[in-house]
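A single protein chain has been omitted; all remaining protein chains appear in their positions.
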Amino acid sequence: MRKSGSMLRRLGAVAAMVAAGVLLPGGSALAQGKLKVGLMLPYTGTYAALGNAITNGFKLAVAENGGKVAGRDIDYFTVDDESDPAKAPENANKLIKRDQVDVLVGTVHSGVALAMAKVARDNNTLLIIPNAGADDITGPLCAANIFRTSFSNSQPGIAMGKVMAEQKKKTAVTLTWDYAAGKESVGGFKEAFEAGGGKVVKELFLPFPQVEFQSYLTEIAALKPDVVYVFFAGGGAVKFVKDYAAAGLPKTIPLVGPGFLTDGTLEAQGEAAQGLLTTLHYGDGLKNPKNDAFRAAYTKAYKIEPDVYAVQGYDAAQLLIVGMNAVKGDVSKRAEMVKAMEGAKLDSPRGSLALSKGHNPIHDIYLRKVEGKENKVVGVAVKNLTDPPRGCKL
Amino acid sequence: MIHAPERQDRRKAIALAAALLLLALFPFAGAAFYTELVTKVMILAIFALSLDVLVGYTGLVSFGHAAYYGVGAYALGLLAPPYEAANLWLTLPVAVGAAALAALFVGAFVVRVKGIYFIMVTLAFAQMFYFVFHDTRFGRGSDGISMNFKPVAAIGGFTPFDLANAVHVYYFVFAALVLVFVFLRVLLRSPFGRALQGIRSNEHRMRSLGYPVYWYKLASFTVAGALAGLAGYLSALQFGFVNPELLSWHQSGNVLLMLILGGVGSLYGAVAGAFAFVALQELFSSLTTHWQLLLGGTIILLVIFLPGGLASIAGRFKRTLVGEPDDE
Partner (left out) sequence: MDVYSFFIQLLNGLQYGLLLFLVASGLTLIFGIMGIINLAHGSFYMIGAYMAFSLSTLTGSLFVAIIVGIVLSVVLGVALEWALFSHLYKRDHLEQVLLTYGLILVFEELRSLIVGNDVHGVAVPAIFNWSVPLTETLSYPVYRLFMSAVCVVLAVLLYLLMAKTRIGMMIRAGSSNREMVQSLGLNINLVYRLVFALGVALAAFAGMLAAPVSSVYPGMGTGVLIICFVVVVIGGIGSIWGALVASLLIGLADTFGKVLIPQAAGVTVYVLMAAILLWRPEGLFRRI
C-alpha cells in the first residue's frame, strides 16, 4: 500500500535530521565565548513547580554575580525531562552531544538523575545535581565530575532517627513507596533510630505511586508502635497525612518524616498536618543574614516566596561560580576546577554548606514543626551532618 | 499503460536503494547526537514493524504490545552481570525467546476474544507485566536497572564489533532492521502470511475453509512479540538502562500511533511511521512545553478528517498526479 509515498516521507525525515545535525554549530570552537549551561529539569508534570523553583534560584545567583560567571556570559540550554527515566539518557545526550554544554544541571527525580550521572560519567561532563537525593550518586557511583548541592535521601532520615531515639521512643513502623528514594530515607531512619536504642518493628512498602493507604493504616493501628516514620512527597504526602489524621491515629501514634512530607503541601493538608515534626536542611523562619537577603531578592525577582528547591538551585549556581572563578572561566582546566569546588565553603541560605568526599552536602539538618501554613524551624536535629560516602572511591 | 507496473517497480527500487544508502551513510555526517537519535528511531521502526504483523496483517489491534518490548529489554537488564559485560550472542536469543514466550502465554488467552475485548485484555495483560517489573523484587522495582557495561559481541576470542561505540551500535541496529524487514516480507508473502491476511479480511471464511484460525493467530501473536522483544533488547543495549515505563501503556499507544502515521498494513509504512512520529515529537516539543496538547489535537484531527492516516495524503496526491491506483 502506498509505497512510494511512505518512502518519500522517510527520505524527508532523514534529510531533515541530517540538515539539522550539520547546521548546528560545534561548541568547541567557541570555547571562550558564552558558557553553555544545560538545565535538564522537569518543566511539566508533577514536579514542574520544583523544576521552575530550581531554575529561578540558579538564575538569581547568576544575576547577583553580575549576570556572568567568571566574566563569561551564559547561554542556557533547557530540556524538560518530564521526570521520565526512560527518556533520561536521550535527554542528557541532547544537551551533551547536540548542544555540547559545558556544565549540566539537573534534576529532581532520582531515577532520571541516576541516568544523567551515568551519561555525565561516560562523557566526562560536569554535572551539578540540585535536588535528586539518590544515595548511590555520591556513593558507589560517585565521580570527580559529579556534584550535589541538595541532600541525600538518607540524611533527613538519619536526623529524624536520632531525634526520635533521643525522645526515648522504643518502637517504630516505617511506611514508604517501594523505590530508591523511599528505601534510602527509611534506611537512614532505621540506622540512626536503632543505633540510638530504638527498634523498627515493621517496614511497610507500597508500590510507587499508589495512594490507597487504608489497609496500611489498619495494619499500623494493629501494630501500635511508639512512632511512625513515612517518606512520601507531593500528592502522596498530602493524601497520607490526611488519611492518617482521619483514621484517628495521631492521638496515640505520632507521625514523623523527612521535610518533603510537609513541604509545599501544607495548603492541601490543612488541619491534618498541624504539629507534625519533620527534618530537612531548610525551613521557615530560619534566621541568618544570607537567608534574609536571599528571600528578599527572590521575592522581588519572581513575586513568589522561595522554597527549599530554590535554595538548592541557588547553591548549584554558587558552586559553579566558585569552580569557574578558580580557573578564570577556562573550563578546560577541569582538575583545578573540581579541586576548587570540592573545597568550597558556600554561604547558603540554609546556613553553611560544604561538600563531603563523595561531593554530597555537609550541612545542618533542622527539626521543623508545622504551625499554620509554615514549617517552623524549632531546632537543629543534627549539626553538620555528613553521611558516610559508602562505596565511593574518590 | 502496459509498462506501468514495471516502471513503478523500478521507481520503488530506486527509492528503496536511496533510503538504504542514506541510512548507511548517515553516521558519516558526524553528528553524534543524530546518529544516536536515528539509531533509536530504527529500533522503534522494528517495534512498529512487529506490531504491524498483528494490526495490519492479522487484524488484531493489540494495545499492549509494549509488554514484549519491555520483556526483551528487561531480559538484558536482568541477565547483565554487575561487574562484567554480558555476551551479546547469549543474551540476545534469550531476550527474544523470553518475549516470544511471554507473547505465547498472553496470546493463548487473548486470541480467543475479539474486537474491543481484545484491545482491553491485551492492555490489561501488558499492565500485569508492567506491575511484575514495577512492584516485585524480581523486577527490581520502579527505579529500573542500570547496566554498568555494554554487552560484548565476542565469539570465542573474536569480537567483530564494539557495542560501546555508538556508530557500531548504529550499524548493528541498521542490520537488524533490514533483516527484520526482509524476514517479514518473506513471511507475509508465504502461505502462512497469506492465511493471516485471509483471517484479517474474513475470519469466518478461513475457518470454514478448514484453517486452524486460533493457531494461526497465536503464531502471529508470538512472532510479533518476539520481534518486539528484539526491539526492546536493542533499546536496552543502546541506553544501558531499563525501567518499567518501557512497558507502559503510553508506549503501546505511541507505537500504534506510528502505524497510523505511516499507514497500517504496509511494512514501509511502519518504518516511515516511526520516523514521522519521532520527527513530530521533536517538532512539537521544540515549539512549546505543552507539546502533548498539539500531539493530542493532531491525533484527534487526524482520526476525524483523515481516516486512512497520513499515508493517505501521499496516496491521494499521487493518484491525482499520476493517475495510478495504489498497489498492495
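Letters A and B name the chains as they come in the text, with residue numbers starting at 1 for each one.
FYI, contacts are C-beta pairs under 8 Å (C-beta built on N, C-alpha and C of every residue); 3 or more make two chains touch, one makes a residue touch a chain.
Keep in mind that this is a model prediction, so the values were computed, not measured.
Asks: Sort by label and list the shown chains the missing chain touches.
Replies: A, B
Asks: Touching the absent chain in the whole complex: find that residue among A:Asp243, A:Asp330 or A:Glu374.
Replies: A:Asp243
Asks: In the full complex, which of A:Thr46, A:Asn65 or A:Asn288 touches the chain missing from this view?
Replies: Checking each option in A:Thr46, A:Asn65 or A:Asn288, the one touching the absent chain turns out to be A:Thr46.
Asks: Consider the whole complex, including the chain that is not shown, and state which of B:Ile46, B:Ala86, B:Ala224 or B:Ile260 touches that chain.
Replies: From the options B:Ile46, B:Ala86, B:Ala224 or B:Ile260, the contact with the absent chain belongs to B:Ile260.
Asks: For chain A, which positions touch the chain that isn't shown here?
Replies: Residues touching the hidden chain, for chain A, are 44-46, 48-49, 204-207, 210-212, 214-219, 221-222, 224, 234-235, 238-239, 242-243, 246-249, 252-253, 264-265, 267-270.
Asks: Considering the whole complex rather than only what is displayed, give the residues of chain B touching the chain that is not shown.
Replies: 55, 61, 63, 109, 112-113, 115-117, 119-121, 123-125, 127-128, 131-132, 134-137, 249, 253, 256-257, 260, 264, 290, 292-293, 295-300, 302-304, 307
Assume only the chains that are shown with their structure count from here on.
Asks: Averaging over Cα atoms per chain, report the distance between chain A and chain B in Å.
Replies: 36
Asks: Can you name the residues of chain A that touch chain B in the complex?
Replies: Contacts found on chain A: 1-11, 13-18, 20-22, 24, 43-44, 80, 84-86, 88-90, 93-94, 97-98, 110-111, 114-115, 118, 177-180, 207-208.
Asks: Inside the complex, what are the residues of chain B that reach chain A?
Replies: Result: residues 8, 11-12, 15-16, 18-19, 22-23, 26, 29-34, 36-38, 40, 131, 134-135, 141-144, 146, 239-241, 243, 245-246, 262-263, 265-266, 268-269, 271-272, 275-276, 278-279, 285, 289-290, 292, 310-315, 317-318, 326-328 of chain B touch chain A.
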